[in-house]
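Notes follow once the structure below has been shown.
The chains shown are only part of the set, and none of them has been moved.
Note that the chains are named A and B in the order they appear, and that numbering of residues resets to 1 at the start of each chain.
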Amino acid sequence: MFHAVSKITIIAERLLQKKLIAQIEEAGAKGYTIVDGSGKGEHFVRPGDRATVIKAFSIIRIEAILADEATARALAEEITKIHFKDYSGIVYLSPIEVVRKDKF
Amino acid sequence: MDTLLDFAQTFAIQLQKPTLAFLLGGMAVAAFGSKLSIPDSVYRFIVFMLLMRIGLEGGMEIREADFRAILLPAIFAVVIGCAIVLIGRFSLASLSAVNKTDGIATAGLFGAVSASTLAAGLVVLEENEIFFEAWVPALYPFMDIPALVVAIVLAHMSEQKTNGKNTERPKAWPILVDSLRGSALSALILGMILGLITRPEQVFEEFYDPTFKGLLSILMLIMGIEAWGRLSELAKVAHWFAIYALAAPIIHGLLGFGFGYLAHLATGFSPGGVILLAIIAASNSDISGPPTLRAGIPKANPSAYIGSSTAIGTPVAIAVCIPLFITLADIIFA
């Protein structure tokens, strides 16, 4: 049996990691996964594994699965509003299916 | 004239020394489009090793230091850090072509201190057998933190004025704590404490000290590669940033030299100490400063301040200022 749930993905500066995680947990997510990355957007190019001199500017990609779609949407809007005027970053939602709905 | 010749000669000699040679080598390699790069984890480890080494030595020798002798240079360091940011605020940041917030953030970074420039300065002084008080590197935070605090407060005030809105004023204490928690200052201070209250002489002599110059040569290579890589960044912002980045290290260094000279007259601060204070003043933060500024002045464009500092400020501080102040000391303390 599969259940349709929402996945929120946040790509942002490492600097914001603590705050983003706090927001994700507050919204009720039971977990999250982070991978390191590099990238380019409006702001500036972020080198990857090369010695970066300024690590805090590198990009992280956080994904969190939320059982409730409305919560996910509210979280995405909140994060956009609070952080992404000043800091680099994007948020998006993906529809996914999971086996154990109660896990999320 | 003679001075110029002197400087040219000192500069030529420094060029041959690994410190400068690896810096320029890194720039050349990057300019050639080479894929040569040092892994990020090695870079972070090297910075740790250098700062731990500087801290340990400082800590071990501070045991016998006369704390009254430290007081005046420490106060001067604070004054210089604040003064550099104020100078930047009323020069670079007040130009109409320059975004005020970007200008203030850049001034903050140039007021703050670079661990790599400091390490390079220490090695060059040692190579030239110029004595300095072992606690001089400990002046680092005294200049670094006030500069960052002042920049963040100034940026906030300027944004207040623009927006009319009355948002909460940034407090100095959290910025200070945040600075001390940065990996660079933490390593330096941990090293000093370990040097002061424990007996790390053996591990210092067998491990941290003998690798110092070698690791520095690799750090210089990295700084060179990075400098070249960031030049394109700098091209995206107003030319004034490049001009500021060229001139500021020299002017700040001279300011530092002046205050150092006062300390020399007042409390016998050594000529080597004066040079080192000038180098610290000339340097601009490359490791701990940027994240603190990014958090404290989010509206400032990192391309402006990191470009200015990494692409031009640091190479000028290492390649021009270090030999310059050694020559100057030669003349003044002759």
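As a convention for this text, contacts are C-beta pairs under 8 Å (C-beta built on N, C-alpha and C of every residue); 3 or more make two chains touch, one makes a residue touch a chain.
Just so we're clear, the structure is a prediction, and the values are computed from it rather than from any experiment.
Chemist: Only one of each chain type is drawn here, so how many copies of each does the whole complex have?
Modeler: Full-complex copy numbers, labelled as displayed: A x3, B x3.
By definition in this document, only the chains that are shown with their structure count from here on.
Chemist: Roughly how many whole angstrom separate the Cα centroids of chain A and chain B?
Modeler: 35
Chemist: Considering only the defined contacts, which chain B positions touch chain A in the complex?
Modeler: Within the complex, chain B touches chain A at residues 37-40, 42-44, 222-223, 225-226, 229, 233, 286-287, 290-291, 294-295, 298-299, 301-303, 306, 310.
Chemist: Considering only the defined contacts, which chain A positions touch chain B in the complex?
Modeler: Residues 13, 15, 43-45, 47, 49-57, 86-87.
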